[in-house]
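With one protein chain withheld, the remaining protein chains of the complex are depicted in position.
Labels for the chains are A and B, by order of writing; each one numbers its residues from 1.
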Amino acid sequence: MKATNKATASSSPKVMRERDMEKVSKAQKAVKIGVQVALYLFLGIMALIVLFPFYWMLVSSVKTMPEYSQSIPTIIPHEWDFQNYVEVFQNEDLLLGQLFANTLFVGVVSTVISLVITVLSAFAFARLEFKGKNLLFAALLATMMIPGELFTITNFQTVHTFGWMNTFTVLIVPFLVSVFYIYLLKQNFQQVPNELYLAAKVDGTTDLKYLWKVMIPLALPTLISITILKMMGSWNSYMWPRLVANDEAHRLITNGLRTAFTSADGVTDVPLQMAAVAVVSAPLFLVFVFLRKYIMKGVSRSGIKG
Amino acid sequence: MEEKNTSFFAKLWHSVSDFFSKRVWQGFCVNILYKKFDRYKGWIYLAPAIVLLMIFTVWPIFNTIRMSLLEGYTSMKAVRGVEFEFGIGNFTRVLKYKGFINCLKNTVLLTVLTVPISTFLALLIAVCLNSIKWFSRALQTIFFLPYVTNSIAIGMVFAAMFNMILGGGARPDFVGVVNIVIEAFGGEYINWMNAGSEYWANIFVMTVYIVWNALPFKILILLGGLQSVNKQYYEAAKVDATPRRRVFTRITIPLLSPMLAYVIITGFIGGFKEYSSIVGVFGDSMGPAGNHYALDTMVGFIYRAIGNQEGTASAAALILFAIILVVTMVNLYVSKKKTHY
Partner (left out) sequence: MKRILSTLLLLAILTVTVLGTLTSCGGGGGGTGGGVSPDFEMPAGGFDTTTPVTITFYHSMGQGLREILDDAIADFNKIYPNIKVEHQSFGDYDGVRDQVKQEILVGDQPHLAYCYPDHVALYNDANAVQTLDIFMNDATYGYTEEQLKDFVAGWLAEGAAFGDNKMYSLPLSKSTEVLYYNKTYFEKNNLKVPTTWDEMEAVCRQIKAMEGDKCIPLGYDSESNWFITMCEQYNSPYTSATGENFLFDNETNRAFVERFRTWYQEKLVTTKALNSNSYTSNLFTGSATGNAAGTRSYMCIGSTGGTVYQQPKQTDGVYEFEVGVAQIPRIDPSKPKVISQGPSICLFKKDNPQEVLASWLFAKFLTTDINFQAGVSMNNGYCPVIKSVIENAEYKAWLDTAGTSNLQAYGVKAALEHADSYYASPAFLGSSIARDQVGLLLSKCLSETAAKDISAFIKKAFEDAVEECKYQSGQ
């Protein structure tokens, strides 16, 4: 935008008289400032719209239950009640520490294994030539279009047959392979010039070494973004864990949040829940704020040959 | 290579290979040890992924097709040992059902509304973000924040903003932020989503929310695209004194077109799978009080049918799949014609 402003300012200098040019450049300057102001105004308003829900979550978390259950929501709480936050950590139904530990364990293990599988698959698709490669890749992409809800019933029967109920295995294994991540990484790998691979071959470097030394460092932003997405996935997963591993030893954070504050007749203590959600979301937000760059790089690179 | 190999074994190998230096023999060795292995190497690397996908993705697909073709299939009846007729009864049943047609209508309408709007807005924001000097990073962070949230939770917030509490009198007890703004500009309250509200008001609310929800991802992709656009094109435009609008339509858009295509295609796929955002705003009722399921979508329909009518649910899911496939193909066809690489 800046560049184009300058471009217009310097248009046809020879034809214009000096006074006119001065006028034009002054006007141009005014327009430029105006444009900048408009840009900031627009972005500012949009930013406020984007931020409002987060404000709401925080505000709800400091409301008392009676205030919350009013059918008229209060924009600013009448009473600031930080007790909810204390309660979150003391709640015996919630066992926040255990939930954090379970979720972290499932998140880390499934991310690591998933990364290995994804890297190997993406490498095969990006670099190796074998019969049926394109057909296989197309078939994988096609599975992405199927609504995921459909898999649930059959998968439940499957894991039950395997005897995986109420284990960490059942939370990790069914979601290790994501076609989307393979696709992301394949696109990324393909941007690495093939000559590098051939040169490595000539040097006698093994595939795995080449992967480790060349491909992975080059694709690091994508790998980091996959890691973050995968961690977010286990942080937010709800339906499947509820079905297959809802005992105390294996319960994950979202399920813990959903069940902990509900009384016998199904009334939920929402402010307490919101406080818990805020506490639980905090790590995610921090990771996001600090690693935003990697997410951007990873995702936008993948888009180039979409 | 030969200079490097100084060890005894290397020397040995050298002499041995010299001995068998005939082309045929060498060709055979390479074929067996290298090419044969190479032909299957890809499959070996893919083995873990393929095994898992077979069990947790491919088999469920088979099972879905199977269930969809068994008329009136429910898993509970299957356990009891009921024999089901083989046929397309589930498909005809679904397609004749009013509720399903309503879901189809809502899904298509919301997709057609939200994909262009969110793409356009995301493009606008991305371009603005790309052309400001200060606070660019802070603003980027803000715009990406919704990326890490739960669409059901935030949907409840949108509900609160559009909400209205109808009291005992003609004037409502309470109106949400949106109506307060409308009133400030001299307008009349609009019943957006409560008992007795109109379909178009409901759709408007959902459009706003879905667009809001879709923005971060699209901004992310488009901004990334803008930042990787080669600056030389703009320099050239500067030299040619091209007007700003022309630069935008003739340089920015064509160079962004792969990202735009990507964003639009994924937007369509996501749009046809719309579900949780509606639950977030309207709750499980998928519609305003007194008019439940008015905004039901295809996935919502499938999701509910899974509980008690697996056969019908499977048929509906396959219909959804077919629709998405066709729409994506059309998208790809169009983008192939229009996209500049």
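Operating definition for what follows: a contact is a pair of C-beta atoms (placed from the backbone, for glycine too) under 8 Å apart; a residue touches a chain by one contact, two chains touch by 3 or more.
Bear in mind the structure is a predicted one, so any value in this text is a computation, not a measurement.
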item: Residue of B:T57, B:N163 or B:T297 touching the missing chain in the full complex; value: B:N163
item: Sole contact to the chain not displayed, among B:P116, B:G187 or B:G290; value: B:G290
item: Chain B residues that touch the omitted chain in the full complex; value: 61-63, 65-66, 69-70, 72, 74-86, 97-99, 163-171, 173-174, 194-196, 283, 285, 289-292, 307-309, 312, 325, 328-329, 332-333, 336
item: On chain A, residues whose C-beta touches the chain left out of the figure; value: 66-67, 69-72, 74, 78, 92-93, 134-135, 137-139, 141-142, 153, 156-157, 160-161, 165, 242-243, 246-247, 258-259, 262-267
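As a convention for this text, only the chains that are shown with their structure count from here on.
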item: Distance from the mean Cα position of chain B to that of chain A, given in whole angstrom; value: 13
item: Residue numbers on chain A that touch chain B, as the complex places them; value: 1-8, 10-12, 36, 39-40, 42-43, 46-47, 49-54, 56-57, 71-73, 75, 116-118, 120-121, 123-125, 128-131, 133, 136, 140, 142-147, 149-155, 158, 173-177, 179, 182, 207, 232, 236, 277, 281, 284-285, 288-289, 292, 295-297, 299-301, 303-306
item: Chain B - residues contacting chain A, complex; value: 38-43, 45-46, 48-49, 52-53, 55-61, 63-64, 75, 124-125, 127-133, 135, 139-150, 153-154, 157-158, 160-161, 163, 165, 173-174, 177, 212, 215, 217, 220-221, 223-225, 227-228, 234-235, 237-244, 247, 258-259, 261-263, 265, 269, 273, 298-299, 302-303, 306, 310, 313-314, 317, 320-321, 324-325, 328, 341
